[in-house]
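A selection of the complex's chains, in situ.
Order of writing sets the chain letters: A and B. Residues in each chain are counted from 1.
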Amino acid sequence: MKDVHTPPATKTNPGFFFEDYRVGQVIRHAVPRTVGSGERALYHALYPARHALYSSDAFAQSCGLAASPLDDLAAFHVVFGKTVPDVSLNARANLGYAEGRWLKPVWPGDTLRAESEVIGLKQNSNGKTGVVWVRSRGLNQRGEVVMDYVRWVMVKKRDPQAEAPETVVPTLKSALRPEDLVIPEGLHFSAYDDVLAGEPHRWGDYEVGEQIDHVDGVTIEEAEHMMATRLWQNTSKTHFDGTMREDGTRLIYGGHVMSMARTLSFNGLANAQMIAGLNGGAHANPCFAGDTVRAWSEVLDKAETPAPGVGAIRLRLVATKGGAPFTLKGEDGKYLPHVLLDLDYWALMPL
Amino acid sequence: MKDVHTPPATKTNPGFFFEDYRVGQVIRHAVPRTVGSGERALYHALYPARHALYSSDAFAQSCGLAASPLDDLAAFHVVFGKTVPDVSLNARANLGYAEGRWLKPVWPGDTLRAESEVIGLKQNSNGKTGVVWVRSRGLNQRGEVVMDYVRWVMVKKRDPQAEAPETVVPTLKSALRPEDLVIPEGLHFSAYDDVLAGEPHRWGDYEVGEQIDHVDGVTIEEAEHMMATRLWQNTSKTHFDGTMREDGTRLIYGGHVMSMARTLSFNGLANAQMIAGLNGGAHANPCFAGDTVRAWSEVLDKAETPAPGVGAIRLRLVATKGGAPFTLKGEDGKYLPHVLLDLDYWALMPL
């Protein structure tokens, strides 16, 4: 697969350009990663993470799991980070996510690697860039797929004169159906302890359309977002190199905002224990050090699941850097300038 | 117990107000936490921690323990952090500590949870606030109490018209007696290696009244104190939200200063290996990023213990952000403005 590259002039990785991708191509990403209790501790140091199932082995065991797995978004970040050198090194924009599923818990000691299949290509009319759709998969050391998701990015062409590929736009679900979600083997909420979990509100207490202001805010520092982004081995230089922007700030990895918002949502959604599906997401505006991130949620849908005591709840999670809660888009349909993230996901919650 | 709350208007945690507490009430705190080698590494990254027993499994084993336990103050912070949403979310001031005891080492892999019993209540004469005394306990996954301590805080009333409760002021020891201290099972200092520990001064080399300037200073950064405070799952927003103060700084968690001072005290008290008792403590002045924290100690008392080679030493540990060493209070009896912390504790030291 690497042979579709023009041989590099230097030994450093030039990344893929738009004309390097072919529909059906499978890219094996580099640098497998063993995760353990160090990653868990750092996740808790970098984000106000309090969901009990990811905080306590004993709590996870009371829910039928062998131990507390790696946080679902941490697993996502590790997989995402591996794709960066091959998918987004020459990307101009991260356009969207779809059909993200968590298929197996990641246990301490597991080694993750990632691969991506190109499932769509569309050259832009300017001839200088194109959109690439990939389905990325995270695999553990047993070759089991632990998660997969679709992402599409706008990528530069190396040579603007290069011929446009045949346009293939994949058909993607606007949202996963409840039956698409995979419940971790053994998971049940039949002996669930609300008090240890932190809130009494269960699946039945949330109504579709309900909005929750998560109240708390976190002001972000350069050191923290860089540590987080490095931990996921995301190499995108814009997050680390202060000489790339005049004011010396670094663009914050969108996943950092995701994790910040998700962990802030504990306050009001403490029982949305596990993320099972990612329906979509937009990084509406960039985030920089000094911004104070807040979050609000909206209940989009609810469904039952076959697992004992386990309900599914579909949530919109919005991260902001100011502005009134529950404001999202202007009259022009565009995101308001204080909106950082608009995420649509399915979580598992006790009935 | 949660039923004494007024039902919340929203799903976010409003915290307890003064009139929600009853003497005898036991509050089980949320979010149990498994600790491991990640927490140990982070403790060493966030503080200049060098006490050999918490740094080295081999050293701890030479002192009769199975392994190096979680640092005593880290255990305290984890327990303290769990109490915050129920004890200090609506607190105006943290007034004091007493009768803190470390009862069992916390081993890597242990899961900690916490509960607090209300042992005193006293409404203030202004009718708007009251003092709440709680005895908080940390428990491991076997239900064993690993530490307990008394803390009292000034809490807002939700409704200033609410009737004052009967005043109950608990009788607290001004200091633990040596016989109150619990020595970890198996601990001995009969084959203690001074050189590996870092200093030759043992229990017999310290005199009551002796003062030690710990010399070193650490300038504090926002990223570090936030990471520490989050690691202990302390949710008090004043530590994280830079919009709460005009200058954007965040009030630093008092426990961060405790750990900073204790670890700085290695230089001169390297053999005060384990903390066994917390007699009292005052957060004399607030600490902010940019402050350079220094520490000095005074020997308050000494006692023998039944464990082989193990002596107890009672120490005052003072953290400052400037000023001359060994200065503490002004002629008016108030703490000088450069004093951050005045802590009174018992440590275990080789004879």
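What we mean here is this: a contact is a pair of C-beta atoms (placed from the backbone, for glycine too) under 8 Å apart; a residue touches a chain by one contact, two chains touch by 3 or more.
Because the structure is a prediction, the values reported are computed rather than measured.
Total copies of the shared sequence across the full complex, per this structure file: 3, with 2 shown.
Definition applied: only the chains that are shown with their structure count from here on.
Averaged C-alpha coordinates put the centre of chain A at 36 Å from the centre of chain B.
For chain A in complex with chain B, the residues that touch the partner chain are 36-42, 44-50, 52, 55-59, 68, 195-201, 205, 212-219, 221-224, 267-270, 290, 292. The residues of chain B lying in touch with chain A in their complex are 2, 10-13, 28, 30-34, 36-39, 41-42, 85, 108-109, 111, 113, 141, 221-224, 226-228, 230-231, 233, 235, 237, 240-243, 248, 250.
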